[in-house]
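Omission of a single protein chain aside, the complex is shown with its protein chains in their original locations.
Up next is subunit A:
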Amino acid sequence: MTSSQLAMARLNTGERALALLGGEATDANLRRYLHGIPGIDAVGLEQRAADLGSRSVKTSSKKWALDKIISLIDLTTLEGADTPGKVRSLVGKALTPDPGDPACPRVAAVCVYGDLVPIAVEALGSAHAAGTDTGVNVAAVATAFPSGRASLAVKLADVGDAVAGGADEIDMVIDRGAFLSGRFGQVYDEIVAVKEACKRADGSFAHLKVILETGELNTYDNVRRASWLAILAGGDFIKTSTGKMVPAATLPVTLSMLEVVRDWKRLTGARVGVKPAGGIRTSKDAIKYVVTVAETVGEEWLTPSLFRFGASSLLNDVLMQRQKMTTGHYSGPDYVTID
């Protein structure tokens, strides 16, 4: 670590933001800081992403990548029609993705709506990681997901509920309306408040993932600013999308977020996670993301505490690819579970 990084590392989140912004996190200070970030060369970014997506990953590297992808998945069900039964079967799948192959790794977490968290925790039983490295975590979407259109009190109650239910990770949405109309201070304060609401009775914190919903932010510059804002406010993860609107995660957007995370580490020495979510359905796509992570922030980021895929149908495709590599012939949807 450099001396300036050491100085940063000694500060807590609030003090660090204060030091970087040169004052309180007001609209004016945040705007000056966020608009002072260099703009993105959109053509260059897309070209870089396309280039990273063209790598050929075969045989043993592919096998490694597939297992890695499974261990990085937040297996998700976020439907209005979710039932306790569906969550239990999702948990079953998270624990044993491929019943035909005990060597198949478990996914990182299951991601459900807040009211279903206790069901997921109960279904996981002793396999519940509860923030540790072994087992499966429970993530909950909160803060009036997916629109985020509710009063702060309602959002905080939503978060508190999920944390009390046993959620290890909270996926919050930012107020895109406030962000787009330049009320950065409001967005910042909300993230800080939600982070505080993630505090458990024993003083520990649930992991906070901040959903930027990049599909609604319109430009790469906005994505970069929102990423900085979320990290300044203390988000543990920045997540691309809710998965409820198109476009969801794209490779260029994820690349630009990874660059912010890389710059943040250079600046402060701290590591922030990234979670692309929505629209990643095939192993081929997922491998592109793995390559992008390794090339942008380094292989050390390919761990569940720093990188996740938010996905539901991706797992089946990865399993079919995995079966193809083991058996030598193409597999089919009859050999994975319907979900």
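Brief remarks on what is shown
Rule of thumb we're sticking to: a contact is a pair of C-beta atoms (placed from the backbone, for glycine too) under 8 Å apart; a residue touches a chain by one contact, two chains touch by 3 or more; residues count from 1.
Everything below uses one rule, namely that contacts and distances are computed from a predicted model.
Missing chain, UniProt protein name: "Aldehyde dehydrogenase family protein", from among "Cytochrome-c oxidase", "DEAD/DEAH box helicase", "ABC-type quaternary amine transporter" or "Aldehyde dehydrogenase family protein". Note that of A:G22, A:P102 or A:G332, the residue touching the chain absent from this view is A:G332.
Against the chain not displayed here, subunit A makes contact via residues 323, 328-335.
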